[in-house]
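Down below is the structure, laid out as structure tokens.
Shown here: the complex without one of its protein chains, the others still in place.
Which chain is which? They are A, B and C, in the order written, and residues in each are numbered from 1.
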Amino acid sequence: MILVLKPGAPREQVDELIGRIKTMGLDVHISVGVDTTIIGLVGDTTKLDRLVFSSYDIVQNVLKVTEPFKKANRMFHPDDTIIEIGGRKIGEGHFVIIAGPCSVESEEQIVGIARELKNIGATFLRGGAYKPRTSPYSFQGLGLEGLELLKIARAETGLPIVSEIMSTDVLDRFVEDVDIIQVGARNMQNFVLLRELGRIRKPILLKRGLSATLEEWLMSAEYILSEGNDKVILCERGIRTFETYTRNTLDLSAVPAIKKLSHLPVIVDPSHGTGKSWMVGTMSKAALVAGADGVIIEVHNNPKCALSDGDQSITPSDYAAIFPKIKQLAEIEWKRLEV
Amino acid sequence: MILVLKPGAPREQVDELIGRIKTMGLDVHISVGVDTTIIGLVGDTTKLDRLVFSSYDIVQNVLKVTEPFKKANRMFHPDDTIIEIGGRKIGEGHFVIIAGPCSVESEEQIVGIARELKNIGATFLRGGAYKPRTSPYSFQGLGLEGLELLKIARAETGLPIVSEIMSTDVLDRFVEDVDIIQVGARNMQNFVLLRELGRIRKPILLKRGLSATLEEWLMSAEYILSEGNDKVILCERGIRTFETYTRNTLDLSAVPAIKKLSHLPVIVDPSHGTGKSWMVGTMSKAALVAGADGVIIEVHNNPKCALSDGDQSITPSDYAAIFPKIKQLAEIEWKRLEV
Amino acid sequence: MILVLKPGAPREQVDELIGRIKTMGLDVHISVGVDTTIIGLVGDTTKLDRLVFSSYDIVQNVLKVTEPFKKANRMFHPDDTIIEIGGRKIGEGHFVIIAGPCSVESEEQIVGIARELKNIGATFLRGGAYKPRTSPYSFQGLGLEGLELLKIARAETGLPIVSEIMSTDVLDRFVEDVDIIQVGARNMQNFVLLRELGRIRKPILLKRGLSATLEEWLMSAEYILSEGNDKVILCERGIRTFETYTRNTLDLSAVPAIKKLSHLPVIVDPSHGTGKSWMVGTMSKAALVAGADGVIIEVHNNPKCALSDGDQSITPSDYAAIFPKIKQLAEIEWKRLEV
Partner (left out) sequence: MILVLKPGAPREQVDELIGRIKTMGLDVHISVGVDTTIIGLVGDTTKLDRLVFSSYDIVQNVLKVTEPFKKANRMFHPDDTIIEIGGRKIGEGHFVIIAGPCSVESEEQIVGIARELKNIGATFLRGGAYKPRTSPYSFQGLGLEGLELLKIARAETGLPIVSEIMSTDVLDRFVEDVDIIQVGARNMQNFVLLRELGRIRKPILLKRGLSATLEEWLMSAEYILSEGNDKVILCERGIRTFETYTRNTLDLSAVPAIKKLSHLPVIVDPSHGTGKSWMVGTMSKAALVAGADGVIIEVHNNPKCALSDGDQSITPSDYAAIFPKIKQLAEIEWKRLEV
């Protein structure tokens, strides 16, 4: 961390500041320029709050030098993390496809879709039992009954299941029933939930918040990692911008960025990212080429009647058309498709 | 809700769509234009998901006509809501000042600040016991001990207390100990929490999410209201934009907007909204003039040593300088200052 | 266009409004719902300003049904536009690579780079003679001398040249010297310039503005098209969002969106879009797979000494490594690489 002082900062105030820094167990390097004096903090500043210093009158600017995330940081963990779930791998060249409906609606629906996906080829089955909805009047999911239906679909097809958790009170059931526990964009900074998820040993799929910076997203992963759960999969799902044509703006450059900053696997959700079913195939391909370790795609047997997100769901036959293209690109890009 | 059909939509598909709408208990009005056929849905469409229709091939556009929030809607509740807490009122000309430190740090600190605020003039004392922090390594608040210290400060000064809740597992304690329960920006769409808060009878201070539209914010209020708790106070605290000079962009036009759309009281947080202590006084005044029912201000006896948010906290003596200006403007604007 | 009236709009005011609409040569369809009356405007509303109606007290909402762009609209021009420049085609399966330095700095530099690009493979040579710089103290380009140097590079290599125009006073020289005239993001709504470019017959490369919606971008194209110049190439170059890790947020979903809305060719600029040279190759590939008709890439023989944008420029040897991958993907995607 670097503190840039204001021109003409009084000597005694500078000394007071330096004293404060030293009481924190840090050393200082002072660099006196023509206009500006600069204090470099030497030592472990990861846990320091930059705001503490910016409240000093003589401090003009506080500049961060190192990223505040440690366990998620590629600098301290150069090799890609590979996570294995039910015999499928994700990360470092292993590419996964998570597919399924936004919401679990009935046994017939979820088993039907799961069978079609299994026949075409997919790594994991997704399905929402608990649904975060903007309106209290919208369908909120089947809850625990939805988890039971997912388990039936898994038993029928062998596809491991992915489902979203919204609160800690059902954590035990998720740990028991689900193969990958998803944290939705709106809960990316639900720190109480993240901490609890750090204490279990299930893989966590952590979606990026609607307006989360890459750093904030990695800090949320750090909440999970710092508690001991090192199985975190990141998921870019579009950010909120001024553009309204697409539901969100899918930030594909986040994929190479995360790959540079972190060792964690990162996948892409083109369904929520665009909100348009006809873009899903194209953006899935682009995600793969951008370096993603997988995609998560909404597939519904009858999007017109879907209880949520019909507009962005594709049909199994759309999926069947997209799958071979993903497969072909995976080969070109030397990725192993885990299906 | 209005459905705009694509040019040349086949008759049988239009009929199928109309049939679907009628099974939902709605009536239709059809308007055939030169290029475009339009279907108006007549009936209660509040609980309808517009996405259900946009997945139809023949539907070009789905246009909402009425707002999806009902209980928060001024249209159905023309009079301003006034909430009374410990003899203080908020709403319809009653202006409140909530002040105090970001985090409760010690008895000496919180009681000391509370006394100074009481002497200068303030409506409520704020203080964080549970702190949502971006980093797992930052100070996370004193927890229940923090609540105890707030209660001591309340006993000493008579100021009712405001504190943020982060999860439902401490809800009983908050109901018992706290006078206004705050929901932070990052939990604005923690729907499980909102629903639980709807089942109690304490006033809720609901902060706007970092990238929440006015409609989403009101829908989150609707979660609380729809469960029966009608004491919701909204709080604008800055939104996330491209501008980085200020910590957030304080959206003061949200104040008149909320006043038009809803009957709920709305206050402004200039401390988080700007992130700069030297802007707090100016933006508090602007908030009052823009029509807010109150402000929430971070005050710390030693911002340089604050365990969080030092940069945006003002000192009690800053507060003493701002207070008479707010008071003067309140008189000009015919607002009753509740201190 | 659809006007949604407020509940209980007085009859005489509704009649006055309808009268006004009819004087504009439009017909109306009225649909009376339970709460809401809706007026549909029938006829050519392209040139209507929706704001005219929203100022009526009885009008609650004005909803657009058709896009305001006509000549750029795929609805009225279903076939892809193909533009031919010096024997190279762009659009409908013809993929181009525009490469070269941000700024033309010297004959040695531009000719050197052009030769390397020609050897590796490129469609067009780009080079800035006039540079829009945020600071008046930054290098502003060589001006007309820069155009002369570009012409030398073209003569040496046969690569047609692309350069940015900043004002109409040098339009004649650009028409004479340059093969594709570029309009930069900051001038996307310089309507005087756009109109003049509509009166010439050179291809125009129209970059998307930093905060331009897709519709605004297409409306700027419409300025050029409406004056008679139908050779417009759109270029996505990243939009401004809250994320600061990348210089801009490259909106790759804009590519399929533009393809759906318009018949015009669309290319992608991964150099400005990300601001990071190490992302350029990856995002170029993703752009191709997303359906782009080309990419524009900054290549500099010595990025460290580049007079502008060194951070996002790649070296010719980087380019030599990227080129075969683009070529391979072009084949997979059935695109003809125009080199």
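Just so we're on the same page, a contact is a pair of C-beta atoms (placed from the backbone, for glycine too) under 8 Å apart; a residue touches a chain by one contact, two chains touch by 3 or more.
The shown structure was predicted, so the numbers you read here are calculated from the model rather than taken from an experiment.
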Among C:T123, C:T157, C:N190 or C:N301, choose the residue that contacts the chain missing from this document, as touch is defined above.
-> C:N190
Footprint left on subunit A by the chain that the document does not show | 2, 4, 7, 29, 31-36, 38, 40, 42-43, 60-61, 63, 65-66, 75, 211, 240-242, 244
Against the chain that's been left off, what residues of subunit B make contact? List them.
-> 211, 213-215, 239, 241-246, 249-257, 260, 273-274, 278-279, 282-283, 285-291, 328-329, 332
It is residues of subunit C that touch the chain not shown, namely 20, 46-47, 49, 51-52, 54-56, 68, 132-139, 166-169, 186-187, 189-193, 195, 210-211, 216, 219, 222-223, 226-227, 240, 277, 303-313
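Basically, only the chains that are shown with their structure count from here on.
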Distance from subunit C to subunit B - Cα centre to Cα centre, in angstrom | 39
In subunit B, residues with contacts to at least two other chains | 211, 240
